[in-house]
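A protein chain is absent from this complex, but the other protein chains hold their places.
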Amino acid sequence: MWQAAGPATGKEKDRVLSTANTQALPISVSHVTKTYGAVHALDDVSLEIESGEFLTLLGPSGSGKTTLLMVLAGFTRPDHGSLKFGDREVIRTPPHLRDVGMTFQSYALFPHMSVAGNVGYPLRLRNVPKAEIAERVAGALETVQLGGFGERRIDQLSGGQRQRVAVARAIVFEPRILLMDEPLSALDKKLRDQMQIELRSLHEKLGMTTVYVTHDQREALTMSDRIAVVNHGRIMQLATPRDLYEKPANRFVADFIGDSTFLPVTRRGQQIVFEDQPLNHAAPAPEAPSLLLMARPERIHLLTGTPQERMNTFEAVAQQVIYQGDSYLLNAQLHNGEIMSLRGAVRQGTVDGLPSEGDRIRLGLAPEDTVIIDGRES
Amino acid sequence: MRWLTSPATETQVTHGQRLWLYVLSVVIMILLVVPTLIVIPMSFSDSQYLEFPPETWSTRWYQNYFGSAEWMLATRTSLKVAFLTMLVATPIGVLAAYGLHASQVAFVRIAFVLLITPMMVPIVLIAVGAFYAYVKLQILYTVTGLVLAHTVLALPLVVIVTGAALKGYDMSQEQAARSLGAPRWRAFLTVTLPQIKFAVVTSALLSFLTSFDEVIVAMFISGGDNPTLTRNMFNALRDQIDPTIASISTIMVLVTTGAMVLAQVFGQQRK
Partner (left out) sequence: MQAADTPQRSYETPVPSGMNAAGLRRDARLERLKLFGLSSPALLLVLVILVIPVGWLFYVSFIGANGQFSLENYERMITRKSYARIFVTTFQVSLLTTGLCILIGYPLAYFLSQLPSRLASLCLITVLLPFWTSLLVRTYAWLVLLQKRGLVNDWGISLGLWEEPIKMVHNMTGTLIGMVHIMLPFLILPLYSTMKSINRDYMNAAANLGASPRRAFWNVFFPLSTPGLFAGSLMVFILCLGFFVTPAVLGGGRVIMVSMQIVSNIELFVNWGAASALGVVLLVLTMAILWIASRFLRLDQIAGGGH
């Protein structure tokens, strides 16, 4: 069965993994629904993932992102829907015939097998000849920079090394799709940042379609071609990292990704107004019953002289300044009581010149940064 | 005596203040172990009355035991039944535990309770019930009958021990194996089973001992050509104190201790 899906049992001479012998597959999810009792874990989800794409499912815990990944892997059987890998309908295919590589949050390395035993396991299942297994295991370990670690026991490895073994095991049989379930969540921050870059460059090298699950928005922004923000079993928005950050579809997405200040605004004729003050905004406002102005803290200016033309200005009273090392955060209260946060880079002397508590200040927001979003949560 | 005034807990209670607890505990531990072990030297006594320490040593009670066709027959039956019980109870119990663990059906709890009922129902009732059933099934006084009944008694232990091991086992490993291309049965055999093998071996030992030590059910359904050792021992005990039983007891204690040591050694290897 699996021969049909890929060149897994091929006879290519050069067995070190490279872009050349991996051909990615597109994934098509349509109308997948999964309910547990009255709870919709997945609510009529449809999603097209392009061949070779790095797509991240991002959402809070319980949002359904892992459920969706488990549907792709075949461990969760949805109530209905369709799932295609390329042209092949696989929704009813059992997991072991799907030929997708997968890494697990707990790594799920087999403690009773050595590193090489783990990585060679999928090849043994496919009856690959012994010599070839050794060769391909060595190649896969080389790919994840663990050359020579084959004889180690799993409990002798550090967290980062385990993560690499898990990746090597998932790619050694050259699946055309790779699924990763919060692969970096157990690592500390430094290592996590390093592994993000490594996984991303590994993806560029191997080119397989990758679906990545995380709850860490920064990780998602760093790694992905596109991000699907998931909440309550539905996809809130599917977009590139930049579009997601700059043009969030609704308040949930804006809130989940990055920090922002939200100010209630209304439509008056052609204009969008905040407290009777018409706003200049570059992108058109969405059609929605309630609207919000989303202001990212690092896009807000602290005005001293005359503002640039068309810049929106807000009168405010300075509150506390929070020093955060590389940047500072200045909270300011607008006259309607809302708090607006402004983030600035800390350079020599900047912090000393900042307004102190109680000072009257003016904040400015360029039209390009004045983003009007749908005020609903979803 | 510095030790007496040194703290025994982080709240600075001293060992001296706890001395009474230590003395009491040691006495209880001695009382737990000694009565069983003291039978061993007594079994080598030459006297009818099993003194301690024996005035004259002899192995006559062992000769008595090994020379008796009746005791030998019973021993053979007991060993055979215990071994077969182990061979039947372990696989079907492990499969049941796995099935209950892996499936998320509503009546898993009911099935679990049903599987551990042999532990809850008074054993006399099981014995009487089996006696009646075996008369109807015509397997009274047979090895088959004994093995089936003892398997039922051993199943709760297998299901509980294996079930506990499965609870502590990360099932995502089995998912990983399946994602890598292993069908479910192969994932179980190559990934899950090697990791719960300690529980499986413990289950097997427990099944063996459950059958080997069992008295009441054997009283009812063993006999004729297939009497068990425990059945004969119990009958002998009710009549008079036969020193031969001391020698049999010694052998049984050694078998049990051996099994325990085996389990320990196996447990150490796992780490």
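The chains carry the letters A and B, assigned in the order they are written, with residues numbered from 1 in each.
Please note the rule applied: contacts are C-beta pairs under 8 Å (C-beta built on N, C-alpha and C of every residue); 3 or more make two chains touch, one makes a residue touch a chain.
This is a predicted model, so every value here is computed, not measured.
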item	value
Residue, one of B:182, B:200 or B:216, that touches the chain absent here	B:216
Contact partner of the left-out chain, one of B:92, B:143 or B:193	B:92
Candidates B:86, B:157, B:177 or B:196 - the one touching the absent chain	B:157
Interface with the unshown chain - residue positions in subunit B	8-11, 13, 17, 21-22, 24-25, 28-33, 35-36, 38-39, 42, 49-52, 92-93, 95-100, 102-103, 105, 111-126, 128-133, 148-149, 151-152, 155-157, 159-161, 163-164, 206, 209, 212-213, 215-216, 219, 230, 233-234, 237-238, 241, 245-246, 249, 252-253, 256-257, 259-260
Subunit A residues touching the omitted chain (full complex)	30-31, 33, 44, 77-82, 91-92
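By our rule, only the chains that are shown with their structure count from here on.
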item	value
Subunit B to subunit A touching residues, read off their complex	170, 172-173, 175-184, 186-187, 190-191, 194-195
Subunit A to subunit B touching residues, read off their complex	2, 73-75, 94-102, 104-106, 108-112, 121-122, 125-126, 169-170, 173, 179
